[in-house]
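One protein chain is absent from this view; the other protein chains keep their places.
On to subunit A.
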Amino acid sequence: MSQNVIFENVSKTFPGRRGAAANTVIAGFSGEVAVNEFLCLLGPSGCGKSTVLNMVAGFAKPTSGRISVGGRLVRGPGPDRGIVFQQYALFPWYSVARNVELGLEAKAVPRAERRETVERMLRAVGLWAHRDKYPKELSGGMKQRAAIARTLAADPEVILMDEPFAALDAQTREHLQQELLSIWEGSRKTVIFVTHSVQEAALLADRVTILGRNQGQVIASLPSPLSRPRNRMDDDVIAFEREIYAWLKQAEATGVDAEAA
């Protein structure tokens, strides 16, 4: 079942090494990602958007504040929050099918049901014919498809995506965006999607949250005016892109201000 994510006054400070000043990446971050909402986190590099995602995933602990998923406090990584990495992070010693099956095995899903889910997920991402291949035999796009299938198969309550398509070529990226949307529209889930692409955010998001350079303060949180399905060439999509872009410029400017101050 899909769940919401609530941030309550979350801060993250990395201790400075060898006398260097401590680095506060996120300060007083609050907000909610609603059930089944597709949220895009956008911001200039170094704004802390990946740190936010890592804290939800349970890979990093907030210095202060709380993050809860479906009312339960995040205390570490767990199968209720699936993650898709930019670097795929497939297990290279297992076939595509075995990679997808592993999360189900961890949940002690019976074998027959496991097989069924693996087939359904691999067919959904178009990798069924490649199920017995090792990750090294796949192209980047196919690896990311396999990673998405692996995450979805474990049926998490929230899906976290950390610039999942940033390493792919433009064409593959477009395909995968469309596939992700059609899968997501088929069975909705709460998604937090970190990206640095304005176009990607406009195309995918229900809401776009833009973080500034200055300790991850929220510059804008824009509900998408667009209906689905969307076409990246439609005028209203491009208009929304323009709006996001304007806010992003402002986010970068606040960073400069903060540095000057």
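The rule we apply is simple: contacts are C-beta pairs under 8 Å (C-beta built on N, C-alpha and C of every residue); 3 or more make two chains touch, one makes a residue touch a chain; residues count from 1.
Everything that follows uses one rule, which is that contacts and distances are computed from a predicted model.
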Legend entry - Protein name (UniProt record) of the chain left out of view, among "Na+:H+ antiporter MrpEFGBBCDD, subunit G", "Sulfonate transport system permease protein", "Response regulator receiver domain-containing protein" or "Alpha/beta hydrolase": "Sulfonate transport system permease protein"
Inset, instruction - Taking the full complex into account, find the residue in A:Asn9, A:Asn23, A:Ser64 or A:Ser139 that is in contact with the omitted chain. - result: A:Ser139
Legend entry - Among A:Asn4, A:Thr172 or A:Gln250, residue touching the chain not depicted: A:Thr172
Legend entry - Residue of A:Lys49, A:Arg150 or A:Arg230 touching the missing chain in the full complex: A:Arg150
Inset, instruction - Could I get the residues of subunit A that touch the absent chain, sorted low to high? - result: 57-59, 76-79, 81-83, 85, 87, 89-94, 102-103, 105-107, 124-130, 133-142, 150-151, 154, 156, 172, 175, 179, 182
